[in-house]
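All protein chains but one are shown in place.
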Amino acid sequence: MTDVLESVKALADGFATTFKHLFRKPITEEYPEYKRPLPVRSRARIILTRDPNGDERCVACYLCSAVCPVSCISMQSTERSNGRRYAAWFRINFGRCIYCGLCEEACPTSAIQLTPNFDHCKREILSMVYEKEDLLVDHCGKDPDYNFYRHAGISTAKRDKGEHINEFKPVRVKSNLP
Amino acid sequence: MIVPYNHVLILAGILFLMGMFCATARRNLIMIVVGLEIMLNAASVAFIGAALRWQHMEGQAIVLFIFAVAATEVSVGLALIVSAYRRTGSVDPGMFK
Amino acid sequence: MTFYTILFYILAALIIVTTGLAITRRNMVHTIVYLVFSFFGSAMLFYLLGAPLLAALEVIIYAGAIMILFLFIIMMLKEEAPESRLFPFRQWLPATLLGFAYLVLGSLLVVSADPETGEPLQIATASPAMFGEYLFRTHWLAIEIASLLLLIALVGALRLGRFDESESRKAEDAS
Partner (left out) sequence: MVTWIAGMLMLTVKLSLVLGVLLFLAAYLVWAERKFLGRLQVRYGPNRAGKFGLLQPIADSIKMITKEDIVPTAADPVLFMLAPAVVAITALLMFAVVPFGPAVVLWGREIPMVITDINVGLLYVFALSSLGVYGVALGGWASNSKFALLGGIRGAAQMISYELSLGLSLVPVVMMARSFSLVDIVAAQADYPFIIFQPVAFIIFFISAVAESKRIPFDLPEAENELGAGFHMEYSGMRFGLFFIGEYVHMQVFGALLAVFFLGGWHGPLLPPVIWLLIKIIVISLFMIWMRGTLPRLRYDQLMTFGWKVLIPAALVNIVVTGAFILI
């Protein structure tokens, strides 16, 4: 008998709880009307940033493309006349991208970066393929002061490339001789 | 005015024949029980017709008992089939020798 | 030829065709579905022949309970290899013999019956209340016996269907 009473009480408790919830204000955030401010480091749409001089940071090293688990990044590297590498074309297929951020981690020049801008959906799947023009932006992204060529492989007044402390001779990339 | 009682009897007869054929000719325990059900149903049809023919409810009362028998038969029969299936893994009556 | 006569023949055709299809199916689920139609037709026939209560009971017990039980068992038993021959030759002999004897006897009975049976049936309906009263006044003992029978069937089915521990262990060892 006490069992029955207890279970009836438990049932009544449950119903009362849900009934009380009926009069609470819903905690839903309604999305297009209210956009929750996302943290700057949240990972969504990928951009290619420029260095503080306004030059492209990307040196087309293929590291991002190699590390990408879904192989959504592809590019073609070329060189300027002064030996500076850059990407002739650079393509990210956002239909495939899983926004894991590994490309950003792999990037030696901090060129490829993820932004909080997540709502770039399209009706046509092929329009999710972004070309270099779509990816390149006019600012430095998360690392405003970082300039790759200030830090690595440059000749100074005292010493030439590869002669600084803790530096190796530059690798001759055009030849396969040691 | 519906039809002569003969016609009801003929219908019941055909049904009974089909049920008997199913029960004797099929080699599957479940189909045998199905055949029995068809035969019982045929009997009910004949009894209901008879109840109308003689304007007496005796026939309908018998049908109620036929229902009870059918339900009993099917519950015990299917329980037997399940336990036989557990033993031998087959519902072929030829397997039980 | 009244409306009811036509209805009777339509129902009779439905019952015979669906039953015939049912007993010749290889797939037992199809058998059950055809039989449900057959019993549904029988129920409507019962209604036509003045037994509304039994018509409802026919659908509830036959179509609703017994056939579902069959379906349940068929679904629970593992898929069998279909019978190689639907009607094996060994089985033909008794079936045809029995059928033939039955046909002869049946047609003799139908022919030699009293001439009154040739007259069309009158329409009458036994209301559930009337039927119940008749049943419990004249057949109360039979009702009790039937309910006892059902109880025994319940107990028997429970005993037969109970999962035997030792048997399952044996089956596991074998496999």
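In order of appearance the chains are A, B and C, and numbering begins at 1 in each one.
In this section, a residue touches a chain if its C-beta (ideal position, glycine included) is under 8 Å from a C-beta of that chain, and two chains touch if they have at least 3 such contacts.
The structure presented is a predicted model; accordingly, all values stated were derived computationally and were not measured.
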Counting contacts across the entire complex, name the shown chains the missing chain touches. A, C
For the full complex, which residue in C:A55, C:A95 or C:L135 touches the chain that was left out? C:A55
Contacting the left-out chain in the complete assembly, out of C:I23, C:L48 or C:A63: C:A63
Missing-chain contacts on subunit C, rising order, are 27, 29-30, 33, 36, 43, 52-53, 55-57, 59-60, 63-65, 68-69, 71-72, 75-76, 127-129
Take the complete complex as the reference. Which residues in subunit A touch the chain that isn't displayed? 11, 14-15, 17-19, 21-22, 24-28, 30
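FYI, only the chains that are shown with their structure count from here on.
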Hey, which residues of subunit B end up touching subunit C in the complex? 1-11, 13-22, 24-28, 30-31, 33-35, 37-38, 41, 44-45, 48-49, 51-53, 55, 57, 60-61, 63-65, 67-72, 74-76, 78-83, 85-87, 89-92
Residue numbers on subunit C that touch subunit B, as the complex places them: 2, 4-5, 8-9, 12, 15-16, 19-20, 22-23, 28, 31-32, 35, 38-39, 42, 45-46, 48-51, 53-54, 57-58, 61-62, 65-66, 69-70, 73-74, 76-78, 80, 83, 86-88, 91-92, 94-95, 98-99, 102-103, 106, 109-110, 113, 117-124, 126, 130-131, 134-135, 138-139, 142, 146-147, 149-150, 152-154, 156-158, 160-161, 164, 167, 171
